[in-house]
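One structure follows; several queries about it will come next.
Only one protein chain is missing from this complex, and each of the others stays in its spot.
And now, chain A:
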Amino acid sequence: MSWLDIGDINDIPLRGARVIKTKVGCVALFRTAPDEVFATSDRCPHKGGPLNHGIVHGQSVTCPLHNWVFDLNTGQAQGADEGRIATYPVRVEDGRILIDTTKLAHRSAA
């Protein structure tokens, strides 16, 4: 594990998201109502919708293009839709967001 400090938790709006650019593509960072942070691939497997623009509810996000809903823990699409987005280890320490860069360094890792 190689934890990198990428910003303050308040840089992400509550129940919102921000994106970071990585070698494996854009990664979305979500902040839920109780201040948990999740990191997943920003790309919806359906039609490539940018998930960081979706509505964050509970521990899920809804894709802005066609309302696919993903569980942020597992990356699994919910309901009738089938698909999965990659998830990445991230944690919050003293209000700072730390992401594990090992999985983000090489395209092959995705």
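Methods note: contacts are C-beta pairs under 8 Å (C-beta built on N, C-alpha and C of every residue); 3 or more make two chains touch, one makes a residue touch a chain; residues count from 1.
We take it that contacts and distances are computed from a predicted model.
Participant: Can you pick, from "Cobalt/nickel transport system permease protein", "Assimilatory nitrite reductase (NAD(P)H) large subunit", "Amino acid ABC transporter membrane protein 1, PAAT family" or "S8 family serine peptidase", the UniProt protein name of the chain not displayed?
Facilitator: The chain we cannot see is recorded in UniProt as "Assimilatory nitrite reductase (NAD(P)H) large subunit".
Participant: Need a quick check: the contact residues on chain A for the chain that isn't drawn.
Facilitator: Against the missing chain, chain A presents residues 2, 4, 6-7, 11-16, 18-23, 26, 29, 32-36, 47-50, 53-60, 62, 64-65, 67, 69, 73-74, 101-102, 104-106.
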